[in-house]
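All protein chains but one are shown in place.
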């Protein structure tokens, strides 16, 4: 931690800060500058609330942390990039994993039709919501356990593993009994109670970035899951909230190279929730691959015009098949396995 | 709902859309403009997913909703402003309710000292965290039930009712056994499972706006709570996330008049989390009152430099007493009861 | 400047950086931490591009500036708060200056009626646009020099000094011949050629914050004006761009205490452009005063429904008079002169 002092601090004030730093087992390093005095607190600053409290001291101007606040999620902790495999779906290590399926499970016919369609097009994993977190209490809230059973049936028919969202701690174990991978939705990315719960269930986690979560906070949320013993976390960028309204969210494509540098965890893109408008989804999928993402998760519905949620941002099977065709060509250029 | 069509739609396409609208029990009203045809779908559009799906139809350019998506939270539903009372603390109807106390309960001594201090200065309600949602898994996570017991003890000593945060559905009932009011934190504002849970517990709710929640989404979250039968919801603006980094968040002071116009629910301000820096908190408190807010919730710690969380944004008792002194004068000008 | 190195830097790399720092006339201070080495470059870092270029060195992780990049605008440079006076209008030093008038000058009748109305209500300065920067080339672009003449006429009739916008370097001198104060609009806040030009014209400047300008950048823009010899700069917060759409912009009320701390320049609020909707303007005006602003600039039109620009966000004379009445009461509480 670097502690920048206001101009005109007295020697007594400086000595007092130095004393507090050393009382925490850290070393203090005072640099007298022309306009400012700067004190370095040397040692592991993470979790040291007493250090942070120095900000309260009147002659402190600002505190600059030096170490990143996450450990397990960092590339310093694990130099080699993680590859996460769930049956035939792989994320990372040159594998571009494609997850596809409807926003929510609506009926046996719908989910089976979707699963067969996306499998034929080349998807390696199925998505579908059983517990649905909806902005309005008047919207369809999902089929709940019945939805999980239908997803399991679709898995049996097609061999595709599936990911589905967990919305609270109470139903987490139930979902884990059925699903191959548990999704934490964007609105729950800082629901720490839920992160701790799913981190201990022994299943891979798909962690979506919140719409106003910084990359550093996003990695802190991953840290919660990892610190409960889970090793298989796939990160997912799905658009952030900005002033622009032409798309529902603004896809932060730069998050791919930034996270690649900071973390060993795979990072995939959700073009459907980023765009919120179907016609931009193919383009964003190609951009995701070219940017080096480890996969995509994409909303596909056999009949978007009849979907019970997210119809306007769902591709139909034919459109998805076209996207996959183009991605396969791009993957060859990119030396990735699709 | 207004459906704007692209230029060059055929009569057949228009007829098909009209047919779909009428099949939903709504009336369709076609306006042929110079460059665009516009179709009005007349009737209650809320919750009609099939209507929203018209966005998938190729000749539709955009859909413009006319009705607000919330009902119970709206002023159209309830013209008179709600006044919410918890013992001697009142929010709304000319009452400016002041809630004060530490970020988290740390010890009996600390919480009693805080409660006595804020009571003496004029606060009518105590705040204090027992279950703490922290960005880092390495930070202090709260005393949990022990914290609730200490809060109850402070209430017994001072007579002040208290509000504390509920972080998941599993512990919601436990918290409700102790607390006078349940807080839903900013990070859980769209944790719909939790909103539904607390809406049914029979306790008043303090609902904080998320850092990237629009006012419309915020009122939708209130709608979740209200639709479970709860009538006592106090809304709290606590700063939104913007590009500016001089303050931790940007206090959206305009949310006060906007929410006053749209909703009957009281709206209070949290200057502590908005600023994130103690020296700006007094100013923001006065601005809150002048803007017509129904109260404030403010972090006060007997010894901020020793606080286990949020020390840098906590006032000490002396500073808080000074803020209250000035607010009392301003309240007279404002014809509010403090 | 603090230079944080990546883990694993060699002694040779560190020596090379130290050498570059000392070659710039700065002192280098190396701190060897547990996980990171940190080098302090001690001395005046401002304008030293060679120092910034160290970021290119592969083993540098990040650079943290210690000094603020502006000087003349800072409170360190000038401890006492500046008071800026233009005839009877004063900004700062306990004076709350009120500037009022229409978005644009439309006719002699309109501007005289506006000037007389706002004067009677208590405004000390008139505003009105002659050169109008409009988002659309199809919108009314202002009366140009004819508008300046009408403003001068209104000044003669009422004694009110006036401020009007300068939109380019070519017409800056013409505007300066007529106006008492020159406004730099939000969209030109980083039009550095224009800032330099107006800074040398010997007139007070009203500098509006851009909708995505940080406070630090805002003060840098003020620095441009000050560095050309101008001493009278009034800063104006007019709302920043965020995701919220209930108001046109989000008024950053915290900018008042933040700028008070960082700069000696007066800071006023423009509630009209912040809200973009007339009904919220009174509330934001009261909040501005309570937050300690040095004044407001507010759009008033004798007949908003006939205005050639900004009608929907203009108060009429009666509404403005009501706002002033309430501000006068609040000023007494605030110990300010209105």
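Things to note:
Going in written order, the chains are labelled A, B and C, and every chain counts its residues from 1.
We take it that a residue touches a chain if its C-beta (ideal position, glycine included) is under 8 Å from a C-beta of that chain, and two chains touch if they have at least 3 such contacts.
Values in this document were obtained by computation on a predicted structure and should not be read as measured data.
Here one chain is not drawn; of C:224, C:286, C:320 or C:333, the residue touching it is C:224. From the options A:14, A:121, A:274 or A:297, the residue with contact to the chain not on display is A:274.
Mapped onto chain B, the footprint of the missing chain covers residues 2, 4, 7, 29, 31-36, 38, 40, 42-44, 64, 66-67, 76, 241-243, 245. One chain is missing from the display, and on chain C it is touched by residues 46-47, 49-50, 52-53, 55-57, 69-70, 131, 133-140, 167-171, 187-188, 190-194, 196-197, 210-212, 217, 220, 223-224, 227, 241, 278, 304-309, 311-312, 314.
Interface residues of chain A with the unshown chain, by the touch rule above, are 212, 214-216, 240, 242-247, 250-258, 261, 274-275, 279-280, 283-284, 286-292, 329-330, 332-333.
Everything that follows uses one rule, which is that only the chains that are shown with their structure count from here on.
Chain centres here are means of the Cα atoms, and by that rule the chain farthest away from chain B is C. Located most centrally within the structure is B, per distance between chain CA means and the overall CA mean.
Taking each chain's centre as the mean of its C-alpha atoms, chain A lies 38 Å from chain C. Centroid to centroid, with C-alpha atoms defining each point, chain B and chain C lie 31 Å apart. Within chain C, residues 242-243, 245 each touch two or more of the remaining chains.
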